[in-house]
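What you see is the complex with one protein chain gone and the rest in place.
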Amino acid sequence: MQTRQPVMTVEDLTAFMAREFPQVHDDFRVEEVGAMRVRVRLKVAERHLRPGGTVSGPSMFALADVAVYLATLAMIGPKALAVTTNIAMDFMRKPAAQTDLIAETRLLKLGRTLSVGDALLFSEGLADPVARASMTYAIPPDRAE
Amino acid sequence: MQTRQPVMTVEDLTAFMAREFPQVHDDFRVEEVGAMRVRVRLKVAERHLRPGGTVSGPSMFALADVAVYLATLAMIGPKALAVTTNIAMDFMRKPAAQTDLIAETRLLKLGRTLSVGDALLFSEGLADPVARASMTYAIPPDRAE
Amino acid sequence: MQTRQPVMTVEDLTAFMAREFPQVHDDFRVEEVGAMRVRVRLKVAERHLRPGGTVSGPSMFALADVAVYLATLAMIGPKALAVTTNIAMDFMRKPAAQTDLIAETRLLKLGRTLSVGDALLFSEGLADPVARASMTYAIPPDRAE
Partner (left out) sequence: MQTRQPVMTVEDLTAFMAREFPQVHDDFRVEEVGAMRVRVRLKVAERHLRPGGTVSGPSMFALADVAVYLATLAMIGPKALAVTTNIAMDFMRKPAAQTDLIAETRLLKLGRTLSVGDALLFSEGLADPVARASMTYAIPPDRAE
């Protein structure tokens, strides 16, 4: 859509996650970064599952939230303070049991104070999305760090 | 995503709109129908505008709602009774003044009782979307007509 | 919730609507203003209806949008430039035919740059809400007018 290019690489985003979110960074793997886009994987483990082996709602929320957050940071640089202000999710299919989830994410707006993006979540290897999410982040006024 | 093909054409959907929604069908033009996709135009007129010549929020809502509804009908056939149960919209940019709006719509789920889709709304000729919408429709249990 | 008091009355809000939104102000009547709350009526007319006499989705959207907007202005004063950035609505019941709709609205957050509120929409005289809406508005940085 816009032709701005990312200012952070997969490696930059991975290092940022490890530094700022040590509790959860092991859950995720940044797989690809592009202009206004990222792909992020949830490495599904026991703690993400519900009875029956399916990925829990909060784990899907966490993946979507992290993915659009990283898509924003990829474009504006490492600002740990951007905060989620809104999320809307549709849960459409039961995720495959014991299978990683992949978030394909795009930014739709990257403004001075707000970024808006959406994500489709897929069980690895399956064509139909299990969930859809859209999110808004407030970007702190002073972008310098 | 899914390989099901539409069962209604642009002409079928246009005739359905004229018959079932005589009050508003002149506002819209179905431009393209594909597998789980439609493109619909809001033919912007005075009644859709706010001061300054920009398209109103309710007009954007109406376009998104009609577009995902038609995407659903294109796949399942003419069921006037499908009803919108949920919508989430992000308004991201001011629409261009006095300019038609185009909704690019895809269905993400077409179940027995629910369909879920989303839409990006563009001012004609501009690359960045003015709004994003996701919607759910309840499909009446008996699909026979 | 918060103890801030409104700075605009029912009459102030009504005059503001007539001045800033001449195309639509006749559709609505501000009925009550309180701390972080307003009640607004949609005076249902032919143009708000769908086949069968029920209020259309775009008309419900318009009512919810206006109501939370006015709840915001009631607290911060007349700023025509606050813009809707997000809306989520659930349509739960069919509105009664040919009956006014009432929006009971509360603000949940009134920040420096964002306000967040929600609304329940009722067909006049009925106890169960026909729709639920939540909305976010961006408030322009300079609040002085």
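When the chains are written out, they are named A, B and C in that same order, and each has its own residue count from 1.
Convention: a residue touches a chain if its C-beta (ideal position, glycine included) is under 8 Å from a C-beta of that chain, and two chains touch if they have at least 3 such contacts.
From a predicted model like this one, the values you see are computed outputs, not experimental measurements.
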### Task
Specify the shown partners of the omitted chain in the complete complex.
A, B, C
### Message
For the chain not shown, which residue from A:35, A:62 or A:76 touches it across the whole complex?
### Response
A:62
### Task
Write down which of A:89, A:121 or A:139 is the residue touching the left-out chain.
A:89
### Query
Which residues does chain C use to touch the chain missing from this display?
1-2, 88, 90, 92-93, 108-109, 111, 116, 118, 120, 127-129, 132, 134, 136
### Contact set of chain B toward the excluded chain (per top definition)
85-86, 88, 113-114, 136, 138
#### Entry: On chain A, residues whose C-beta touches the chain left out of the figure
20-23, 47, 49-51, 56-59, 61-62, 65, 83-92
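What we mean here is this: only the chains that are shown with their structure count from here on.
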### Message
Per the definition of touch at the top, where is the C-beta contact count highest among chain pairs?
### Response
B-C
### Summary
For the copies chain A and chain C, the interface residues, called same if over half of the numbers are used by both and different if under half, are same
### Summary
In whole angstrom, the CA-centroid distance of chain B from chain C equals 24
### Task
Can you check how far apart chain A and chain B are, centre to centre, with Cα atoms defining each centre and the answer in Å?
27
#### Entry: Separation of chain A from chain C, taking each centre as the mean of its C-alpha atoms, in whole Å
33
### Message
If I count partner chains per residue in chain B, which residues reach a count of at least 2?
### Response
88, 90, 92
